[in-house]
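The complex appears here minus one protein chain, its other protein chains still in place.
Chain naming follows the written order as A and B, and within any one chain the residues start at number 1.
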Amino acid sequence: MEENEWNNMICVAGEGMISPLGFNSADTFRRVEELSADPSKESEGRLYQSHFGIPEPFFASLIDDKKLDNAFSTFSDTKFRYTKLEKAAILSADQAIRKSGINPSGKDVLFILSTTKGNVSLLGDLDGFEPERIHLWRSAELIAGFFGNANEPLTVSNACISGCSALIAGMRQLRQGRYSHIVVVGADMLCKFIISGFQSFKALSNELCRPFDKNRKGLNLGESAATMVLSKSDEAPKGSFVLVKGAMHNDANHISGPSRTAEGLLRCLTEILTETDKEDLAFINAHGTSTLYNDDMESIAIDRALLQNIPVGSLKGYFGHTLGAAGILESIISSYAVKEQVVLRSRGTLELGTARKLNVSVNQGVANGKHSFVKMLSGFGGSNAAILIKMI
Amino acid sequence: MEDLVLELKKKIIEVLNLEEVKPEDINENAPLFGEGLGLDSIDALELIVLMEKDYGIKLANAAAGRDVFKSVKTMADYITANRTK
Partner (left out) sequence: MKGLKIMSYCRITDASVIFYDREVVVYNPKDEDPWLLQIYKAKDIHYPKFHKMDNLCKAGFLGAEMVVNDDSQENKENWAVVTFNRSSSLDDDTSYQKTIENADNYFPAPSVFVYTLPNILSGEIAIRHKIMGESVHYITKEFSAERICEAFNDLASDGKIDTIVGGWAEYFQGHVDVLMLKVSVNEEDKQLLTINNILKLWKI
């Protein structure tokens, strides 16, 4: 790496997360590794009956409310009342900020919140919160405000690709030199509103989801908060991760059905990868929601981009689909995997069955000295995103 | 049966927001999906809701609906045979 190239490097200076598998990245990753190595182990996801007042049962990975409340009250003695989403977001942001060593209240720091529905559960029951609390910008304000940051935060609400959209927006802010550090927080919490909606789409499976599998029946939902602190650095320490390039493209096809020829996702992949980049790919962390159409579409994009031999996997079998948190959560877990030189098992995948043949990691593998990965996502509204992330 | 066919046409127009279509425009034997009205996957899901809400018939998924929703006539036949409301 030439010295003058450092100046444009967008580094992950810190990361953190709150998930059903662990209340920080290291614990969560350890649990993921355990589940990856041993297919007989059960995960935190389970079937809920009559939960959230929803008549139909659903399979999901939920964060224990009491556990989160305890963690938050141990962390802060604030008298201000935060929602579940805000608590998890703040805790994950705090972890990331501490690791990065930045001063979060600095004028040179911008907070970006990635969320699809924010505090939407308040629509059914305000629960003593003020009506404005439903607004996504209000949660963003409170999260940034907790850390004493006075810059107006930006909120990205771009369906399932929000996490990647937020990271790309952060990269651009840094390249323009407006800020020195960006705190990108992704969070979504499940509730009747969200789950009933996916049920009305008949998009859910009531068993563990099966990404890329011949018998896949739909997705599992999950909840999480995950944060990355991005900094422009000319001294990225060895072992740290860099966001090399990101791209987003719309299929221009249908608001809820992916393009049958993967137009948008293909453009994302070809835009972010040079031939040299492809040689260093340890794996592609796909969206892999386990719906019939999404997984087929991703297989077509990967195949058309001539990446069909690169190991592919989905993390939805560990976390479920965490909506606005997904892009950030899954990028962090993938970076931990690259650091350990592990190619995680695509949990839930048993027998391959997508439109095009892929090298899905049905078993856990090794990264063979490769240090990059692609995080890709697709979402409602026809949006697609892919980011190339590399370990220095 | 004729009443049900007309009733269905009106409901389809209302539930699927087909504002520029009148009941007379819909041929009861014409395909609803693909050509004809060119309905899509979300429309199919709304028809599943319609079946349950107005006629008490529960369809498990869109695939189960494929034959039922071939045309207004096939819908009417299915409803007549299976309605609980």
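Keep this in mind: a residue touches a chain if its C-beta (ideal position, glycine included) is under 8 Å from a C-beta of that chain, and two chains touch if they have at least 3 such contacts.
Note that this is a predicted model, so its numbers are computed, not measured.
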Key: Identified contact with the non-displayed chain, of A:26, A:150 or A:255   = A:255
Touching residue (missing chain; options A:199, A:290 or A:314) = A:199
Remark   = chain A positions in touch with the non-displayed chain are 53, 55, 116-118, 120, 123-124, 134-138, 140-141, 152, 154-159, 165, 169, 172-173, 175-176, 178, 192-193, 196-197, 199-201, 247-256, 263-264, 267, 271, 379-383
Remark   = Touching the unshown chain, chain B contributes residues 15-20, 42-43, 45-46, 49, 52-53
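In the analysis below, only the chains that are shown with their structure count from here on.
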For the chain A and chain B complex, residues of the former touching the latter = 200-202, 254, 256-257
Query = In the complex of these two chains, what residues of chain B are touching chain A?
reply = 40-42, 45, 48-49, 60-62
